[in-house]
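A single structure is presented below for examination.
Apart from one protein chain that is not included, each protein chain of the complex appears where it belongs.
Our next item is chain A:
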Amino acid sequence: MSVKEENIPENEGRRDFLKQGTLFTALALTPVSLLKAADQKADEKFAELFEKVSLRIKVNGKAHELFVEPRVTLLDLLREQLALTGTKKGCDHGQCGACTVHIDGTRVNSCLQLAVMNEGKEITTIEGLANEDVLHPMQAAFIKHDGFQCGYCTPGQIMSAVACVREGHAGSKGEIREYMSGNICRCGAYPNIVDAIEEVHKSGVQV
């Protein structure tokens, strides 16, 4: 099943389109016997609902009432269920910091948080940082100082950097390096990242 670019419906992102395309392909290739078996999955669906846990959570100011499986991480909830794909999955084991978000204003690795542990909490992701079209000062500083190359670690770096300044741990290049050590950049943009954070801190601008 080949799809040409002009077939992409308007107002639909590349990601949603890819998902649909994959689903159609899968259905087309599924043997009839399996499709019949799918009818019997109603019981399983019920069991699944039963095991899900209710979760009230605010993300970037928007309230959500959800039912989630206990094993879903906050990172996967954000990316797969709330379509907030700015937060990145790097190592998925708390070693790289690409998934850094703020929970009630505190930076954490969202890959090591079960979503259900965040009942009533307020989450801020990279999507919630800018004020509409006006970039957050840290985002602007990263652009000015070329604080990235491939960009994959950047959302985590910026969320961590904002927290680093707010915590009062951006007093010197040495302190910034120490308190940013949980964010790994394989492109090695570290000197520029440190410059960006230092400038935001020194400017005294509200972050």
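In this section, a residue touches a chain if its C-beta (ideal position, glycine included) is under 8 Å from a C-beta of that chain, and two chains touch if they have at least 3 such contacts; residues count from 1.
Going forward, contacts and distances are computed from a predicted model.
Here one chain is missing from view; checked against "Sugar ABC transporter permease", "Ethanolamine utilization protein", "Oxidoreductase" or "Xanthine dehydrogenase YagS FAD-binding subunit", UniProt names that protein "Xanthine dehydrogenase YagS FAD-binding subunit". Only one of the listed residues, A:113, A:139, A:154 or A:192, touches the absent chain: A:113.
Note that of A:138, A:163, A:189 or A:207, the residue touching the chain absent from this view is A:163.
When the omitted chain is restored, the residue from A:73, A:124 or A:139 that touches it is A:73. Residues 51, 53, 69-71, 73, 92-94, 97, 100, 106-109, 112-114, 116-117, 119, 160, 163-164, 167, 169, 177-179, 181-183 of chain A touch the missing chain (whole complex, contact as defined above).
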